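The structure under discussion appears below in the form of structure tokens.
With one protein chain removed, the remaining protein chains of the complex are shown where they sit.
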Amino acid sequence: MGTIDKTPQEYQKLIKKHQLTDSKVKNFFSAYLIGGLICLLGQVIINVLISTGIPKDNAGAYATISLIFIGGLLTGLGVYDEIAQFAGAGTIVPITGFANAIVSPAIESRQEGYILGLGANIYSIAGPVLTYGMLSAFLIGLFKLLL
Amino acid sequence: MKKLGKQTVQFDNPPQIISSASVVGNKESQGPLGDYFDQVISDGYNNQSTWEKAQMKMTEDVVNNALDKVNLAKEDIDFLLAGDLLNQIVASNFAARKFPVPFLGLFGACSTMIEAMAVGSMMIDGGIANRIISFTSSHYQATERQYRTPNEYGDKYPPYKQWTVTGAGATILSNETGGVALTMATLGKVIDLGVKDPKDMGSAMAPAAADTILNHLEDSDRSPSDYDLIITGDLGQVGKNLTIELLAEQGCDVTKNFDDCGVMIYNSKQKVGAGGSGCGCSAVVAASYLLPQIMYGNFNRVLLLGTGALLNPMTFLQGESIPCIAHAVVLERTGHLTEGIGRPSVQDNLATKIEATKIEDLSQSEG
Partner (left out) sequence: MDLYLMSFLVGGLICGLSQLFLDYTNYTPAHLLVTMVVTGAVLTGLGIYDYLIDIAGAGVTVPVMNFGYILTKGVLNEAQKGGFLGLFAGVLEVGSIGVSASIIIGFLMAAIFRPKE
């Protein structure tokens, strides 16, 4: 009997042999289906609002707010993460996923207080999106300005 | 006690387990071992305001339960040894504050229960303690939020990820006669084979488990067939298969008698990925399932390993891999029965299979 003498690379090969994987094809289509449906829902909301006479830009803004509300509500009800187990990126990428990323840390940090718990953690997952979104917008604007 | 080889301790007067108890969550009570656990909490909040408090309450309850089973008071215990997965092991600390007894906090991640039993045994065999309690706990929601992402966050779990057991387990070790004896302990080294994925604990811990098993067998001059069962704490399906193969490569065949608490505690319909994990996993399965099986003779000698991943959320972000550890204890049937091990329904079930003449029943003289 000896000791386990494997290099990390050899061990990675062994892990791949035993690791449980799910079908990447199935994941692709699950994400496609749910993501597509959420986008379709957004389009439905926009078209319905336009047909009631609301101008196109405002309709878009209302659709955004509605989807944020839906995402936040489903997160609060504890349903969003169940859907996400099926949909993967289909629930992460749409703006409902952004709402989920804001509500989920806030809702459970509330137990540490409203200021330092909820208030601070609202940004803990969504923060990078805001930071790098603003940064890249600024840089692109700067780039165009200097050109 | 004496040291065997580099990592193993052999006890001259093996400490004996006189009582054990478990408290679990709903998911665990619906698993294959559901009928064995002593107490089930109402939901993840356990009638508390936060999950962390729920875990603290579970820990307090399980220790009280273990004491009540054998009519012991808190003052009858000499030392407490415990740990858990919460930052600074607060579930254990806060449970220990109810005791007028010295407390040693331990961190072995998911191997803490076995680590506590090993260290406690050394205190008993070394003559400075008559009774010690080793206990640990884990809680699914509290662990997810600390180590990974918020619970309501929509992140899809890969199929090899494990589910942290919501459970607390406690055992009382003593120099009095009990149902199961702890005859040897092998303390593990930290092993790191470069696994970086914090969702794949099983793969990270398998080398540590294999290393401890090999060193134990070498130190004790035994082979796998000397044990009725070699069981690990929470390797999960992936880790279990990896360990079997790592051992086979070194000429050690465990295919006939190897199992894992994480694989046993849930069934495949419960959507738990590769199986259970967490300190509570090995603790509750050992306390409520393994110990009665050993006491009533279904297993005579068992090698129980606790496996732990020694990372924190920051090391992963800093690009580090996951170092792991595994500790082992040898549990042997004493031939005596104690009221403290197993639920009454479990005891009745198992006792009917034992011939009364072979066993000396000490349940009347327990105190």
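Just a few scattered comments:
Letters A and B name the chains as they come in the text, with residue numbers starting at 1 for each one.
The rule is simple: contacts are C-beta pairs under 8 Å (C-beta built on N, C-alpha and C of every residue); 3 or more make two chains touch, one makes a residue touch a chain.
Being a predicted model, the structure only gives us computed values, none of them experimental.
Of the options B:44, B:207 or B:236, the residue whose C-beta touches the omitted chain is B:44. Contact with the chain not shown here comes from a single listed residue; of B:111, B:138 or B:151, that residue is B:151.
Seen from subunit A, the chain kept out of the figure touches residues 24, 27-44, 46-47, 60-61, 63-65, 67-69, 72-73, 75-78, 87-90, 92-95, 97-99, 101-103, 106-108, 110, 114, 118, 122, 125-126, 128-130, 132-134, 136-138, 140-145. In the full complex, subunit B makes contact with the omitted chain through residues 26, 43-45, 141, 150-152, 155-156, 196-197.
To be clear about the criterion, only the chains that are shown with their structure count from here on.
Mean C-alpha position of subunit A lies 37 Å from that of subunit B. Listed in rising order, the residues of subunit A touching subunit B in the complex are 1-4, 6, 8, 11-12, 14-15, 18-22, 27, 75-76, 78, 80-81, 83-88, 91-92, 97, 100-101, 103-105, 107-108, 111, 124-125.
Contact residues on subunit B toward subunit A in their complex (touch as defined above): 49-50, 141, 145, 149-160, 191, 193-195, 200, 203, 207, 210-211, 214-215, 217-218, 237-238, 241-242, 245-246, 250-252, 271, 273-274, 321.
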